[in-house]
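One protein chain omitted, others in place.
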Amino acid sequence: MDTQTQRKYVYEPSKTTEPDFPSTSRPKGSPFFAHLITFLILFSLWILLSGKFDLFHLSLGIISCIIITLISGDLLFPESKTKGLIRSWLLFLKYIPWLLYQIILANLHILYLVFHPRMMELIDPEIIKFQSKLKKELSLVTFANSITLTPGTITVYVSVDGNFHVHSIDKKSAEPLPGEMESKVARAFGEQ
Amino acid sequence: MSDLIPFIVAKYNYWIYITLMMIGLYAMIAKNNLVKKIVGMNIFQTAIILFYVSIGAKKGATIPIIEHAHGDAHGAVSHTIEIAHYINPLPHVLMLTAIVVSVATLGVALALAIKVYNRHKTLEEDEIIDQIKGI
Amino acid sequence: MHYIFLYTGLFLCLLMVLSLYRAVFGPTVLDRLIGANAIGSKTVVLLILIGLIYKRVDMFVDIAMAYAMLNFIAVLAASRYFQKKKGLL
Amino acid sequence: MSQHYPALLVIVPLLSAFLISAAGWLNKRLCFPIAVAALSVACFSSVLLLFQVLDEKVVLYKLGGWSPPWGIAYSVDYLNGLVLVVVSVVALLNLIATQRNVEQEFSEKIGAFYTLYILFVTGLLGIVVTGDAFNLYVLLEIASLTGYGLIAMGENRAPLATLNYLYMGTIGASFYLLGIGYLYIVTGSLNMADISAILPSLYHSKTVLAAFVICIVGVWLKMAFFPLHAWLPNAYTYAPSAVSSLIAPLMTKVIIYVMIRLMLTVFTPKYIFSTLNVSDSIVWIAVIAIVMGAILALGQRNLKKMLAYIIVAEVGYMVGGAWLGNRAGMTGAILHIANDALMTLCVFLVVGNIVYKVKGYAFEDLKGLFRKMPFTMGAFVVGAMSIIGVPPTCGFFSKWYLISGAIQAGHYGFMVALLFSSLVNVILFFRVIEISYYEPFENHHGQESHPGKIAEAPLTMLVPLLIVAAGLVVVGVYTGDIVNHIIEFAIPKGIV
Amino acid sequence: MIWQLDLAILTLVVVCAIAAISVKDLLGSAILFGAYSFMMCLLWAIMGAVDVAFTEASVGAGVSTVFFVAAVFRSTRRTKD
Amino acid sequence: METITSIKPLLAVLVSLCVVPLLMSSRSPNVREAWTFVAASAKFLIVASMLPVVFNGFEIVYTVAEVIPGVAIKFRVDALGMLFALVSSSLWIVTSVYSIGYMRGLKEHSQTRYFCFFALALSATIGVAFSANLLTLYLFYEMLSFATYPLVTHHQDEEARSSGRKYLLYIVGTSIGFVLPAMLISYNLSGTLEFSRQGFLAGTGSRGLTGVLLVLIVFGFAKAAIMPFHSWLPAAMVAPTPVSALLHAVAVVKVGVFSVVRVLTGVFGINLLISFDFGPFIIFVASATILVGSFIALSQDNLKRLLAFSTIAQLSYIVLGVGLLSPQGMTGGMVHIAMHAFGKITLFFCAGAIFVATGKRNISEMIGIGRRMPVTMTAFFIASLSITGLPPCGGFISKWYLVLGSLQAHQMPVLFVLLVSSLLNAAYFMPIVYKAFFCTPQEAMFEKGVKEAPAFCVVPLVITALISMVLLFYPQPFFGLADMMVKSITGG
Amino acid sequence: MRMIALIIIVLSGGLLLYATQDFPQWADPASPASLHLSPHYIQKSMEETSVPNLVTAVLADYRGFDTMFETTVIFCAGVACFMLLRISRQTPEDRYYRHISTGVTIHIKDGGKIPDKSKEFERIDTMWTPFDLVIKTVCRFLIPFIQLFALYVIAHGHHSPGGGFQGGVILGASIILLAISHNLRTATKRMNEKLIGLLCVTGVFIYAGTGALCLLIGLNFLDYSALASVLFLDPVSARSFGILIVEIGVGIAVMATMIWIYNNVSSAGKYDEGL
Partner (left out) sequence: MDIVVTALLVIGLVFFTGGGVGILRLPDFYTRLHPAGKLDTLGSLMMMMGVAVFNLHHFTWGALLTSLKIILIVVFIFLSSPTATHSIVDAGVRAGLVPWTKKERRE
């Protein structure tokens, strides 16, 4: 890289509000139901991991799950909102196959790029910025990770209010953003 | 050629462990940076662990966890256990301990390095010695 | 089948060399980090393959899982460095 | 309960270290009493254990109920019975004597300090008592890690010195581990007695030779034997006084015990002295160690550093004595472990008292101390006498055996080196004594000074010091009993 | 034991070790050390030492690299050699 | 010879050791001095109570602890030890009294320390006297070296520092460098260190090795001030005079000589020395020291230094006596321990008394002092006669026996040496006495105000002067003890 | 220095290479190491301890004493790091606070203080950076699962690789992950220093205490079969159970120590804001 033409990419984290996790994570409403769900999720995971169904190991599992629920249950469901949880999950599951498909496409694209003899001419990296309509933290994160997984794009920066910076490897990858994916994510998290 | 491979295989682990160990030792003696020395120290220790684990390896044996252990409460195993079927567990046990020791040493060494840095604002040994002599 | 796994593993080792090249000669630290991360992801697969070769996959899955988790932590820690300390050097 | 002494010796301090650590978070005042109680129990059981050994020759304790080659066993014979008593007594005395220093220097982290202290002692006791080669490594690491933590709390250059110590110590311990691995690869065993039983058929194996060399070099690194001593002086000098008076007497001595244990029990004396033909050259290295230690000590202008170099020389004494290959030399080496522990404790406790009162230990800080702290300096003189080797202090007798061994082995170089080092010690110590005797007291560190007044250290520091000083003479007078009833049996019959 | 893999990984390990001590940047050294311990973990898995491999995986990847980075974070990355 | 086990020797050693804590704790000088006096008397009484036993031909033995197989810390009271112990313990009483006067008269500092170490030094001296083997002897020898260091350097000034350094270097250096290896080698040769009548080295080593050991031992006990290891002695004269008196005329130097004698007789044995023909060597060394020491003494102006060189010369008489290897020579040498002690201590006392009274140290400043301090100078005169070896003083006896011994041994050069040295003695003592008494009033350097030193100073020196006169007529018990000893070692 | 190092490594490497000549072949089933002690372990441990994982059986039972000290080593390291780095006395220094809803940073000099538990203000330091949304959220989800996995590893040490140490490290790593993805204060609020210290002790104490309990019951130290009389089990199961208890102790101790070391190292003892 030529030092004379080197220009620093200036990065300015926005000064706007970012709800901080520990101070906002105080549970509102009854935490019991949230804890129960946490416990059930964890316990199912335990069974999956353990593969032993005798009383001893199950009781160990119950104890472990209770411990985890107590010490870090609030990490899983900071808002203690449990309404509509199952529905949103189902929606999310619907989103996954599409995502996988996109991922495979993306990978084939990258694979093509990588093995192309004149790769340097094909690629044209740039950083694009756009504003997302998504509001929820979770959907933003899902969107960001989806972007990272799919065609030639990596989320560089995402702020709470949906300000995205995305690095794309070529023009073709950058075009569809935010596009279809955003709406799919929004649908999965019930924002539309 | 057909003789060479068994010959190499028979001792390759030991040669490599010596190489690694010497790399670590060289770093510990010759490197000037304190954290580099700590890296060297860890390489040195892993080399020894490699040596021990190589001792334990056994041709045609599987990992030292009893298969199909249908032992009842009294621990009586329903079928006899072939010695040749399981890898020698003892070196593994020893090396678990050694790994733990190396982590503990690493923690203390890094704490010390930070302490040195806080005092001298550098991690280069010669610069620190110059500072000490200068005062 | 045994040999397929073995040669797959060997091929993965070969691929590791590529990542290792980046990790060793990467011009910046972050390139090294990419290399290390890539080695890590190959390692997870290799562990499972070794399990298959030993015919004891159930024992190796745990290791692979722990590996996946902790590799993630290490990468996060290394990149977190740059969030707090500005500048590449 | 009597069959559990070997375990209690280690377990009681270990458990109490945890209690102290908890007390450090809950109620700091409990730390010291628990520590004293724990070490008293350890002391008590070590003495009882020694008596048990005198009756039964070897006390074997199977940990976990597994018999030796498979499980870990503690085996206490005459050799470690003696060293155990020394370690626990020295640790206890130092604990009491340095209480004030610790309060002065570590008021914030007293819990952590005593935890590390007791764990250090636990590690040493464990090293001495264990009969398993790998267990020894783990305990060695405990002693080393706690040692690093303790030493690094000293002033200015301590962290750097400790870091160097850590590098060297780790190399040493790893070498030891590697040597044990080499033994394991040819014998398949980790129990010391078991290894030595298997070894005779392997005397000419290259692996055993390498194992021996690696083990010994590792142990030498840890004990700061001459060419490998570079870490020791700084580490001991910059350590806090309460720590240097613990580590200086015990660490190197226990490692020398390990060396002797390796020589006598693991690699049998026959292998060491007959099959290998290296004892002569090692004694020559010891000669160089002694001479260099003495000469380097001459160049120091700082009491602690001078003492540290003297320790380097003393290590040469013991290694040389052990490698002379005859009974007298070995007796001298073993006896010197006990004696050197006591006399080093004595002089380092004096340094502790001086630091407590004067806040310094450079030669300039010592001016006029005879007038200011007559009892402390009196004890210093006794310690100095012992290090010089003046009868009836114990240092003389171990030197006697060492020189006697040198003469019997026809190794006059070693004899000359010992005498030379004695003479240099005279110069070293009398230089210190002159400074503190002739020069008027000067106020260096901004304290109230009353030049004429006696300002002794508090009684809790003084009494243990005087006990140690008296102990030097008492042990000296009873050397004959120690040798006849303990050390005589500690050395295998094979060594003539 | 799987000697083919063993040979391959052993060779890589040496490269990694040499790189880790010769990189002129402590953070890079820490990262390479992490990679080194990945390979060590593999090596032990290859030799059938599952528990050791597990320990190395958890320690090498999760803890010691993090410690290294933390220490470098609290001191400096600069190194002359 | 029969032996009796008794704790008395140990008591004799310990009595002054026990008094040290008492001394340290007592604040008032009176109490302190009283304790010193009590201890001194007790010690003398204990020693004296053993005298009849020894005269009856018994040996008193007491073993404290066996420190090394075959070697114990052990006391044995035989004739030679008794002789030496008697001299030193009796002189401690006198010196204590004198110290009181001297120290108080000069208002010295740190008197507590002074008396403590004095007591320690005496313990060590008695210990040397009663030691039954070389190890015990060495132990107390070293103890004495270190106990006297604070006494030598009592003034804590630059001069004291340098001479203290010299003192230690010579004494400790030789004992560690020479005696210790010699002791170890002989232990390894013979397996024992016990003094025996024939010498335990007899028949164990070659002539060369024995010769090396002999050299190591003769020069190793540097307290005996045999040249060339003598120069600590003049340097040590910076000490307060009672110290010089007791320690450098009696305890320290005599311990050195005593050790040499003890080793020559008890370790090597007379027969061995004769058969290997080592006598001439000892005689040569001793004679050289005598002559050179006397010549140097001639040129001294400082009185104490003069006395120091005189001591160097006189000590070698004792070695010479033993080196003659003839019974009468040996008797003479041993008796000389006592005779010289009484004479020399008087001289030192006198020098101290002069210093207390006038503050003068140099001979050239003492002209006419006899007029002002007649008692002191009379005593000085008597003592100098004794040292020169003239009647009516005790010194005559020892010198007479030396002459007889040299005749017996057919060593004519020794006669010559003795003659010359006597002349020299007279040459350096007599002018002092002459100038002190016989000078014109114009030459006299003292005002009327100068008088005798305090009674605490004068009485002891009078006593010792009288004793040294009495010894000519009643040389018992010293002569008897020496005789017994010689008979026992020569098997006569 | 470089020359010396080269000489040393050539010498020692030469020695080691020389010694390899006499080594048994790699992975030789007939090597002494595989024939002397290990057959007993392989054949007997299942019936003596009823633990299929031989490594766990040997680690926690046959050589349980080693493992106890191994845990102690970790504990030592924790205490040593604490001792070395912790700066306990907080001098009144500049403090930075951040108003959470507006993001305004307040700098307070000379010891002025806003309570740490304020709802509106949050204490930060000069190195503060805003949380990365993606990392934060993903880690929040992952941590409970990592912890569960860790506990699974501890609990299943008998049957599959793993055990107290590995589980403890992973458990510790999960808290470290929390500290990395959020900040150190978040982690220390969840698990404060005193709790860590006490957990550390508790873990080791469980181990050594189990051993001591065996001794008090009347058998040798760490002889878990003594627990049979307390737990109403047969000796073999008691051994298995004892191993589990011990593993839990190891897990707790290792977890706490790892967090402790990380906290101290990453904040250089100030406990303000870590990596």
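Just so it is clear, A, B, C, D, E, F and G label the chains in written order, and each chain counts residues from 1 on its own.
Convention: a contact is a pair of C-beta atoms (placed from the backbone, for glycine too) under 8 Å apart; a residue touches a chain by one contact, two chains touch by 3 or more.
Note that the coordinates shown come from a computational prediction; the quantities given were computed from them, not determined experimentally.
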{"item": "Visible contact partners (per top-of-document touch definition) of the missing chain", "value": "A, C, G"}
{"item": "Of G:9, G:124 or G:142, the residue in touch with the unshown chain", "value": "G:142"}
{"item": "Residue in contact with the excluded chain [from A:110, A:138 or A:160]", "value": "A:110"}
{"item": "Contact footprint on subunit C, counting only the chain that is left out", "value": "1, 4-5, 8, 11-12, 15-16, 18-19, 21-22, 28, 30-31, 33-35, 37-38, 41-42, 44-45, 48-49, 52, 57-58, 61-62, 64-65, 68-69, 72, 75-76, 78-83, 86-88"}
{"item": "Contact footprint on subunit A, counting only the chain that is left out", "value": "1, 5-9, 11, 45, 48-49, 51, 103-104, 106-107, 110-111, 113-115, 119-120, 123-127, 144-146, 148-149, 152, 154-157, 167, 169"}
{"item": "For subunit G, the residues touching the chain missing from this view", "value": "132, 134-135, 138-139, 141-142, 145"}
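Basically, only the chains that are shown with their structure count from here on.
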{"item": "Co-neighbours of subunit G and subunit D - touch as defined", "value": "B"}
{"item": "Chain whose Cα mean lies nearest the overall Cα mean", "value": "D"}
{"item": "Remotest chain, subunit A as reference, centres from CA atoms", "value": "F"}
{"item": "B-E compared against B-G, more contacting pairs", "value": "B-G"}
{"item": "Centroid spacing, where centroids are CA-atom means, of subunit A and subunit F in whole angstrom", "value": "100"}
{"item": "Intercentroid distance (Cα basis), subunit G paired with subunit A, Å", "value": "30"}
{"item": "Centroid spacing, where centroids are CA-atom means, of subunit D and subunit E in whole angstrom", "value": "37"}
{"item": "Multi-partner residues of subunit G (at least 2 other chains)", "value": "16, 23, 26-27, 31, 33-34, 37-38, 41, 53, 55, 59, 63, 66, 70, 73, 76-77, 80-81, 84, 129, 149, 153, 156, 159-162, 165-166, 170, 173, 176, 180, 261, 265, 268, 275"}
{"item": "In the complex with subunit D, residue positions of subunit F that touch it", "value": "64-69, 72-73, 135, 138-139, 142-143, 146, 150, 153, 156-158, 160-161, 164-165, 168, 172-173, 176-177, 180-181, 184-185, 187-188"}
{"item": "Touching residues (chain side subunit G, partner subunit B) in the complex", "value": "1-2, 4-6, 8-9, 12-13, 16-17, 20, 23, 25-29, 31, 33-34, 37-39, 41-43, 46-50, 52-55, 57-59, 63, 66-67, 70-71, 73-74, 76-78, 80-81, 84-85, 159-161, 165, 234, 236-237, 240, 261, 264-265, 268"}
{"item": "Subunit G - residues contacting subunit D, complex", "value": "15-16, 18-19, 21-24, 31-38, 40-41, 61-66, 69-70, 72-73, 75-77, 79-84, 86, 88-89, 194, 197-198, 200-201, 204-205, 208-209, 211-212, 215, 219-225"}
